[in-house]
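Below is one structure. I have some questions about it.
All protein chains but one are shown in place.
To keep things simple, chains are lettered A, B and C as they appear, and every chain counts its residues starting from 1.
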Amino acid sequence: MVSVTVWNEYRHERELPEASAVYPDGIHAVLAEALEERGHDVTTATLDEPEHGLPEHVLEGTDVLVWWGHEAHDEVRDDVVDRVVEHVRDGMGFVPLHSAHNSKPFRRLMGTSCSLKWREEGERERLWVVDPAHPVADGLGESFVVPEAEMYGEHFDVPQPDALVLVSWFEGGEVFRSGCAYHRGRGRVFYFRPGHETHPIYRQDEVRHVIANAVRWTAPGDGPRPAYENVAPSEPPE
Amino acid sequence: MVSVTVWNEYRHERELPEASAVYPDGIHAVLAEALEERGHDVTTATLDEPEHGLPEHVLEGTDVLVWWGHEAHDEVRDDVVDRVVEHVRDGMGFVPLHSAHNSKPFRRLMGTSCSLKWREEGERERLWVVDPAHPVADGLGESFVVPEAEMYGEHFDVPQPDALVLVSWFEGGEVFRSGCAYHRGRGRVFYFRPGHETHPIYRQDEVRHVIANAVRWTAPGDGPRPAYENVAPSEPPE
Amino acid sequence: MVSVTVWNEYRHERELPEASAVYPDGIHAVLAEALEERGHDVTTATLDEPEHGLPEHVLEGTDVLVWWGHEAHDEVRDDVVDRVVEHVRDGMGFVPLHSAHNSKPFRRLMGTSCSLKWREEGERERLWVVDPAHPVADGLGESFVVPEAEMYGEHFDVPQPDALVLVSWFEGGEVFRSGCAYHRGRGRVFYFRPGHETHPIYRQDEVRHVIANAVRWTAPGDGPRPAYENVAPSEPPE
Partner (left out) sequence: MVSVTVWNEYRHERELPEASAVYPDGIHAVLAEALEERGHDVTTATLDEPEHGLPEHVLEGTDVLVWWGHEAHDEVRDDVVDRVVEHVRDGMGFVPLHSAHNSKPFRRLMGTSCSLKWREEGERERLWVVDPAHPVADGLGESFVVPEAEMYGEHFDVPQPDALVLVSWFEGGEVFRSGCAYHRGRGRVFYFRPGHETHPIYRQDEVRHVIANAVRWTAPGDGPRPAYENVAPSEPPE
C-alpha cells in the first residue's frame, strides 16, 4: 500500500459545465477512486486550499504525488514548488498527468521547456508499449486505445527518458512519447500523457491501470541518502 | 569525405520484376549514387560475390558499412558476420537499413531478436524527429512523409537506443522507433527503418539525406583503442 | 518469493585447494544460502550436470537465473545458451556475477565483447552508489568496501547500461562500472562485478544484499508478450 496524494488544480470542474459533467467532484476524486480500488491509501489536495493543500507535513506523509493542472500553473506558489521538488529529490514519487507537462514542478525537474504541440479535436489515440520489461507496462496488452483525446504531438521538449515505455499514435498523423520514466536524485518520476478535463479518460480501465502502475513504480525505495558536503581532509574513505 | 561500402543482398532486383523496375541496377547502386552526391567515396558489395564482397581488406578500407538485406539473411556466412562485427567494435560505422533489422550483424550487435510487426500495404508513413539535437537530424524538418511504405510496428525488440532520433507514424495505427543510435565498443550504429525493394523510397530526398547524415555520424572517431588484458601485477597505474 | 536458479561452473572449487577452502560446497551453495536467507526459493545447477542442469523444464520454473562461470565458458553448449537467452528475452531475470562478464549468455545479450582489464592482487575495492533511486541500491549505504578483490578495470566493453547503479574504485588506480542494469526484450539483466573463487566475497553481507536486490529487480514482471508477425492486411489496428 502506497500513500498517494492526488493534487488537482480543480478549476475547470467548477467553472466549465462540460468538465463538471464528466468530473462532478473533480478529477482528483476520480483518480483517488481509481487508486483506492487498486489498494492504495489516497488523500487529495487542490490549488485553492491553503498552501495548495501541500504543507510540509502532507508531503512528509506522501509516498507518491500525482499531479493534474492546466490553466493555473502560474498560480502555484514557488515556495510550494520548491518543497515538492525537494521531496522528489529526496525520494517521493511524482506522477504528472497530461497537461501537467507544463506544471512548474515537472518543468523544474526536467530542466527543459516541456513544450509540445496540441489539438483539441477528440481524436483517436492508440498507445503502444515499447518497453515490455518496464514495471509500468505490467498487465497491459501490446496497445490500447483512448477513443477521444486531445492530441499531443512531438517534438515534446523533455530530456531523453531513462526509459521510454509508451508511444502514442494519433489519427491526425502525430506521435508522442506518452509514458516517460526518470530518476531524479533519490526519486522516480513518471510522466503519463492521457487525460483531459472534458473527456472521461480517467474513467477508462487501462488508463487507471497505468496510473496505478506508475504509483507503484515511483513509490520510494530505500536507496542511500547521499551526503553532499565537504569531506574533511582527515577523512578520505581510503 | 567518408569511405562507405554499401552492401546489398541484391536478389530481389534480379528476381522480381517489380523490384528491378524500381532498382534496375540494384538498391546498392541507388544508395551509392545518393551518398556520392553528398560527397562520400562509395564502393558496393553484394551477397553473391566471393566472401560476399567483404574480405578483410575491404572492411579495413571501410569507414562506414551500409547494409541492406531481406530474404537471404541466413546465407550470410558466419565468418563474414564475425568480421563485420569485429570491425564495428573497433570503430567502423554501421548503418543497417529497413529489413536489415533482421540481418545477422545487426542482431549480433544488439543482443536481442530485433523482431517487429509488419504489413505490406503501401501505407503512408510520417517520420517525426524526437531528438532535434542529434546530428542525424541535421537539415531535417520536424517531420517528413514516405508516401507508400511497408509498415513496421512496435514492439521492435531492440535494446533501448542510446539516442532515439526518429519515430514513425503509420496510417494503419502503428508507431515505430525508426531512427535508433547506438555505441558498440569504439563503433557507432544507426538503424534507419525506411526502404523497400519495390517502393522507390531510396530515391526520396529526405530519406537519402538521413542516410547521408547517418554515415557522417557513424564515421569512425579517434577514441582510445582499449586494451583488454591482464594488467601485470607490477604495473597498476597508481 | 522469487524462484531462483543459481548456476555455477563448479570447477575451481573441486580442483583448486584455495577455492575449496573458501567454498567447500561450491560458490552456488553459498549464493543459494544467501538468497534463501533473504526469502527466495533457490535451486542450483552446475556445468557438469546433463544439459548443464538447465533443461527446458528447469528454466520454465525459474524466475531469475544467477550465473557464475570462469574457466570453462567455452564448454557451455550453444543450444543451452540459446535456451537461456530465449528465456531472458521472454522475461526471465538474469544476474551474471563477476567473471560471468565473459559468459556466453551475457555476451550474447549484450552484443559486445564484454572484455575488460584485470589484475589478481587482492586489492581493496570500494563500490559507490551512483543511482540512489534504483531498486538495486535499496538498503545500501553510499559506498561499501570489498577488502580483497581481483581488480576489474575500464574499458568494460558493454553497451551503455540502461541504468548505471554502482561504480568501483580500486586501490591500484582503476574504476569499473560494477552494477549495470539492462532491459532485453521482456527480461531484465543486472551485471554485478564482485566475486571470486578464492576470496570469500560471497560471504560478505553487502555483496549478498546487492545480489538479493538484483534478484528482486530482475524478477519477471507482467508486461505484454509482443507478437512479432505479419499483421494481415485486413487487420490494421485502426
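Heads up, the rule we're going with is that contacts are C-beta pairs under 8 Å (C-beta built on N, C-alpha and C of every residue); 3 or more make two chains touch, one makes a residue touch a chain.
These figures come from a predicted structure and were not determined experimentally.
Contact between subunit C and the unshown chain involves residues 126, 128-132, 142, 153-156, 160, 163-164, 167-170, 173-175, 177.
As for the chain not pictured, it touches subunit A at residues 89, 108-113, 115-121, 123, 151, 153-155, 157, 159-160, 162, 171-174, 182-185, 224, 226-233, 236-238. Annotation for subunit B: contacts to the undisplayed chain at residues 91, 124, 126, 129, 131-135, 137-143, 162-163, 169, 171, 183-188, 221-227, 237-238.
As a convention for this text, only the chains that are shown with their structure count from here on.
Distances between chain centres, each the mean of the C-alpha atoms, put A farthest from subunit B. With centres taken as mean Cα positions, subunit B sits 36 Å from subunit A.
Multi-chain contact residues of subunit B (touching two or more other chains) are listed as 153-155, 160, 173-174.
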